[in-house]
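Right after this comes chain A.
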Amino acid sequence: MFAASSLTGTFTTLAKQFEAAHPGVTITTSFGASSALATQIVNGAPADVFASASPKNMQQVVTAGDASAPTIFAKNVMEIAVPPSNPAKVTGVNSLASSSVKVALCQPQVPCGVTAAKVFKNAGVTVKPVTLEPDVKSVLAKVELNEVDAGVVYVTDVMAAGTKVAGVTIPANVNASTSYPIASLSKSSNSAVAQAFVAYVLSPAGQSVLTAAGFEKP
Partner candidate 1 sequence: MTGPDAGELVVAAIVRRGDFTLDVEFSAAAGEVVGILGPNGAGKSTLLAALAGLTPVSSGRIVLDGQPVDDATTGVFVDASSRPIGFVFQDYRLFPHLSVADNVAFSPRARGLGKQAARAAAAAWLERFGLSEFASRKPGQLSGGQAQRVALARALAADPTLLLLDEPLSALDAGTRLDVQTELRTHLQNFAGPCLLVTHDPLEALVLADRLLVLESGRIVQEGSPALVARRPATEYVSKLVGLNLYSGHADGSRVTLDEGGSFVIPDQNQHGDVLVAVRPSAVAVSLRPPEGTSVRNTWPARVVGLTLLADRVRLDLSGQPSILVDVTPAAVADLSLRAGDEVWLAVKATELEVYNRKPSP
Partner candidate 2 sequence: MDTVDTAAPRTRLTARERDRRAARGAGSRSVPLPLLAPALVAVVFLVLPLVGLLVRAPWGRLISILRGSDATQALVLSLWTATVATAIALAIGVPLAWVLARGSFPGQRLLRALVTLPLVLPPVVGGVALLLVFGRAGLVGQYLDKWFGLTIPFSPIAVVMAETFVAMPFLIITVEGALRSADRGFEEAAATLGASRMTVFRRVTVPLIAPSLGAGAVLCWARALGEFGATITFAGSFPGRTETMPIAVYYALENDPDAAIALSLVLLLVSVVVLVSLRDRWLRTGAAS
């Protein structure tokens, strides 16, 4: 199973639950930036299920003929993660525009980068980051290590990080969201199990895991 980095916590739990309910089934997951995963799948990486953090990367896979009929299973909005001590005293999106604040963002072509750009457009600010990381977990890591003053990640990431980071909420009127599609892959050799897993993610039991982690309903 290939899944976006932001799904690390939730999909690990979902996989364990599915394995418990279906003895004899083992699920291995590879987490990474959706854009990177999509490229890998298109180039022949063996996978049964793909859960992307943006419809654009799923479309890449569909166009290549490796998936069909994806379903949106969750939504995520952004939040600013800061080190617990909030050394730069970040209060909102506007703080990030200041040149004295070190900001980490995702690479512009990665879903969290795309969504963060939308947030800045909504807020009408220009942010100059010190680094563009390959995926959202790397941004989070930089914040946790107190190497940057702030990083723009998903709300689920702030929740998952617990006490290691503090969160600064982005007001709903400037915030942007991204939708998560999931699909079983056509080249899968376990299509029955793959489809069963997709169904599980969409089921109430699966959805409750996602909402508990901070995802919004699709």
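Methods note: a residue touches a chain if its C-beta (ideal position, glycine included) is under 8 Å from a C-beta of that chain, and two chains touch if they have at least 3 such contacts; residues count from 1.
For anyone wondering why these and not others, all candidates are chains of the complex that A comes from, given by their letters.
Here the structure is a predicted model, which means the values were calculated and not measured.
*Asks:* Sort out for me which candidate, 1 or 2, comes into contact with chain A in this complex.
*Replies:* 2
*Asks:* Can you list the residues on chain A that touch candidate 2 in the complex?
*Replies:* Going by the criterion above, the answer is residues 33, 35-36, 38-39, 102, 104, 107, 109-110, 129-134, 142, 145-148.
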